[in-house]
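And now, subunit A:
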Amino acid sequence: MEGTIKSKILDADGIRRAVTRIAHEIVEKNKGTDKLVLVGIRRRGVPLAERIQKYIEEFEGVKVPLGILDITLYRDDLSTIDIHPVVHETDIPVSIEGKAVILIDDVLYTGRTARAALDATMDIGRPERIQLAVLVDRGHRELPIRADYVGKNLPTSRREVVAVRLKEVDGEEDILLLERDDINIK
Partner candidate 1 sequence: MWWLKDVWVIDPSQKISASRDVLVKGGQVLEISSSLTEKEVLEKAQGESLETINGKGKFLFPGLIDVHTHLREPGQEDKEDILSGSRAAVRGGFTTIMAMANTQPPIDNRALIEFVCRQGERAGYAHVLPIGTVTKGMLGSELVEMADMKEGGAVAFSDDGKNIQNSEVMRLALEYAKLTGFPIISHCEDKDLAGEGLMRRGVASGRMGLRGIPASAESVIVARDLILAEETGGKLHLAHISTTESVELIRKAKARGVDVTAEVNPHHLIFCDEEIGITDTALKVNPPLGSRGDREALIEGLRDGTIDMIATDHAPHTQAEKARPFAEAPFGIASLETALSAVWQYLVLPGRLSLDRVIEAWSDTPAQRFGLPGGSLKPGTLADMVLFDPDFSEVIESAKLVSKARNTPFLEKTMQGFPVMVWVEGRLVQRDRTVI
Partner candidate 2 sequence: MKWQRKDILAIEDMSVEEIRHILHTAKVMKEILMRPIKKLPTLKGKSVVNLFYEASTRTRTSFEMAAKVLGADTTSIAVAQSSVSKGESLYDTAKTIQAMRADVVILRHPSSGSAKFLADILDPAVINAGDGQHAHPTQALLDIFTMQENLGKLEGKNVVIVGDVLHSRVARSNAWCLQKMGVNVTFAGPPTLVPVEMEGLGVKITHDLDSALPGADIVMALRLQLERQKSGLFPSLREYSHLYGLTTERLKKTGKQSIVLHPGPMNRGVEISDDVANSVDALIERQVTNGVAIRMALIYLLIGGSSNVVA
């Protein structure tokens, strides 16, 4: 992790409650599960999407389709990032024509990732609507983008870093607020 820990925002229990709530809201807002396609944005959006799929199945008895979106090739900052990003597969097993696509990611910050995900989704097909679900919205948007479902609103400064850790990816389960060690903010 790139900084000094300032505080723990949510623990495992808190994450579970937030994700469960999002799952309920998605079903409610879309009046059921008929048109739903869950799409996790690599990387931490993927386990979050899987969890939402599981929760919906628990309380609705329906397994909604789940896809994975890799947005590397849609990023507008490729030539400014230092490490060569490895592209991964996008795998959306069902047609999204006329569907309600729920893009799922861990943190909403500048909005650039969400924009890239919107572009990527629309290259794949023409859904009826696209909604965005995030575990944390930390503010500082650079584009006119907002989330439809938010687990936790967290006002931050640009010096701070929000670290979402999920056990599937990180082996730990919590959300931390960190202070950057170096002043060099990208």
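Assume a contact is a pair of C-beta atoms (placed from the backbone, for glycine too) under 8 Å apart; a residue touches a chain by one contact, two chains touch by 3 or more; residues count from 1.
On the choice of candidates, all candidates are chains of the complex that A comes from, given by their letters.
Keep in mind the model is a prediction, meaning the values are calculated, not measured.
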item	value
Chain touching subunit A (counting every copy) in this complex, out of 1 or 2	2
Residues of subunit A defined as touching candidate 2 within the complex	70, 73-76, 78-91, 119, 122-125
